[in-house]
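This is the structure I have questions about; it appears just below.
Heads up, one of the protein chains got dropped from this complex, but the rest are sitting where they should.
So that you can tell them apart, the chains are marked A and B in the order they are listed, and the count of residues begins at 1 in each.
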Amino acid sequence: MSIFSHQLKNVAALQDKATQIRYETAKMAHGVGDARKAHPGPSLSTTDIIVALYYKHMNIDISRPAWQDRDRFILSKGHGCLSLYAVLADLGYFPKERLSTVRRTESILQGHPDMRKTPGIDMTAGSLGNGLGAGVGMALGTRLEKSGARTYVLLGDGELDEGVVWEAAPCAYKYGLDNLTAIVDYNGFQSCGTTEEILPFHNTASRWESVGWITRQIDGHNMQHILDALVWADQKEGKPKVIIAETVKGKGISFMENDNSWHQRALTDEQMQLAKKELRG
Amino acid sequence: MTKKENTRKAFGQALLELARQRDDIVAVSADTYKSMRIDLMRAEFPERCFEVGIAEQNLMMVAAGLASTGKTVFATSYSIFTSTRSLEQLRTFIAYPKLNVKVIAGLGGFTAGIEGVTHLSMVDLGLIRCIPNVVLVNPADVTATAKAVKAVAEIDGPAYIRIGRDDSPIIFDESYEFSLGKANLLEDNGVEATIIVSGFMVHQALEAVRMLKEQGIGVRLLEIHTLKPLDEKAIIDAAQKTGAILTVEEHNCIGGLAGAVAEVLVGNCPVPMGKVAVDDIFTESGRPDELRIKYGLTSENIVEKTKQIIEKKTN
Partner (left out) sequence: MGKENKIMELQRTAARLRLEMVKMLKESDTPGAHYGGSLSVMEILTALYFHTLKIDPANPTWSERDRCILSKGHACAALCTILAERGYFPRELLKTFNHLDSPFGVHPDMHKIPGCDVSAGSLGHGLPIGVGMAMGAKLQKRDFRIYVVLSDGEMAEGSCWEAIMAGSHYGLSNLCGLIDRNGLSLDGPTSQTMTLEPLSQKIRSFGWNVIECNGHDIRQLVDGLEQATCEDGRPTMIVADTIKGKGISFLENDHTWHYGKFDDDQYVQVCHELEKKLQEIGA
């Protein structure tokens, strides 16, 4: 099996795949029940980006999850991991049946990504703000090895509140890490409300630019935009790049979209039926 | 006059030797590369030394990221910051995934003395001891420091070594045996009690044992340089053979060596136990030697407390 055999050929195929992954995400968010409720809203806003990365853009080898020259991905907004789990299962990193065990005791699928328990996860995540620093370390390490591997870090907009992000960002600029790409899932919400209410940003792009990054803003649900931006980000210009992707929390399931009550919540049986209808017809 | 040398320099030299032998060794610092003597490695291998600025949380995260690519990472700052400010990053992103990061924490205990409470690290051993997967070492002098650095480089997984600041007494020569997790019986003058000591206080403890001998009191001196994994067998053996234990450390009386030893004794061989440690208070600015005297970390106090615990045993 070549390392490219999992890749999808065109935008339409990627969009279909994203719909499939959204369905799996909803299933997990339903299956966990109220006692183990997961984060469907934050997962769904990432789906298109993660599908673009894993099914088209990133250089990975599913048969060798620890391949030293693989591209790395860090889901810094670790709570939004359902779509990532669905992608990894679909690609074959672990059996699909495991998806129904998410958040259960002894599952390989923990509440937040665990690099030791889940095949295909490059960095443990969940404590917000920390993924970018880990990405800096990975980018430094792979460059030392003279590897062409790239590192992608997907952050939430809310987690940009964390000071440690602003420790890591200048560090990436200092080391000229053009093998590092950050992506901000800019859905305008965080746990307790909108980012505007909690700690607004004025202008996210200008903050990143002020610490030396090159920025690009895109529609985070337009597959072509995402792919073009990832290609643009890979071009080495001596500075790290950030893609600020405007997204919709809960994207793809109409009753979840822009409704922050879906930050962490389980679907009822009825809601799962509705979601199924929307996603599978 | 006891010869003195600098444990930070000992670390820097040991690191350089490792870096010359192994390509996978890298170092990260937080505006501390000079003070923690990474400058020695940096002079020969600048491409493998990374400086993140006054940003200790990022220090740990960058270390985690580097380790995940297969590097053996030495991350350095001062113990107050590595054990409190960036404790979460150490716990969640290094200890939990067992990444190969060795934290070298300078200015431990009273060695930060003149800087005052903001820099005095008196609870680091207790905090780090509670984090699973982290090998915790508290070497007594430059010889032990160099051996500890090389020993942790050989293991796969997280480690934390607490070292000092200024020149400190050289206690051991090259014949000193250092094995992670194994206590050293330094003196055996009798079975009246065992003094169990860790870290900088070994110097005072040796003096105390000598003073006790002169007074006709024969005790053993057991050095525990590795707080985790702890040499439980040696502790139980000491309790069984001597029936009275006194722990000595440059640390808060809660959570450090005293706590570790008590945890072993209570379930295995409960015997009278005393401790020489700093009371559960914030101390103050002062020279390290002044602070040790003021807060009871002296050989005289060790002698006094040993006698008390022997009396307790007898009664």
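The working rule: a contact is a pair of C-beta atoms (placed from the backbone, for glycine too) under 8 Å apart; a residue touches a chain by one contact, two chains touch by 3 or more.
Because the structure is a prediction, the values reported are computed rather than measured.
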Per the touch definition above, residue among B:G53, B:G181 or B:G218 touching the missing chain: B:G53
Residue among A:P170, A:G220 or A:G252 that touches the chain left out of view: A:P170
Which of B:A14, B:M41, B:I80 or B:V303 contacts the chain that the document leaves out: B:I80
Candidates B:E5, B:E88, B:E115 or B:E232 - the one touching the absent chain: B:E115
Where the missing chain touches chain B, by residue: 29, 31-35, 51-55, 57-58, 80-81, 85, 114-119, 284-287, 290-291, 294
Residues in chain A touching the chain absent from view: 129, 161-167, 170-171, 173-174, 198-200, 202-203, 206-207, 209-212
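Note that only the chains that are shown with their structure count from here on.
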Interfacial residue positions of chain B with respect to chain A in the complex: 26, 47-48, 50, 52-53, 55, 57-58, 60-71, 88-89, 92-93, 96-98
Touch list for chain A against partner chain B, complex: 68, 72, 114-116, 122-124, 126-127, 130, 132-142, 144-145, 163-164, 167-168, 170-171, 175
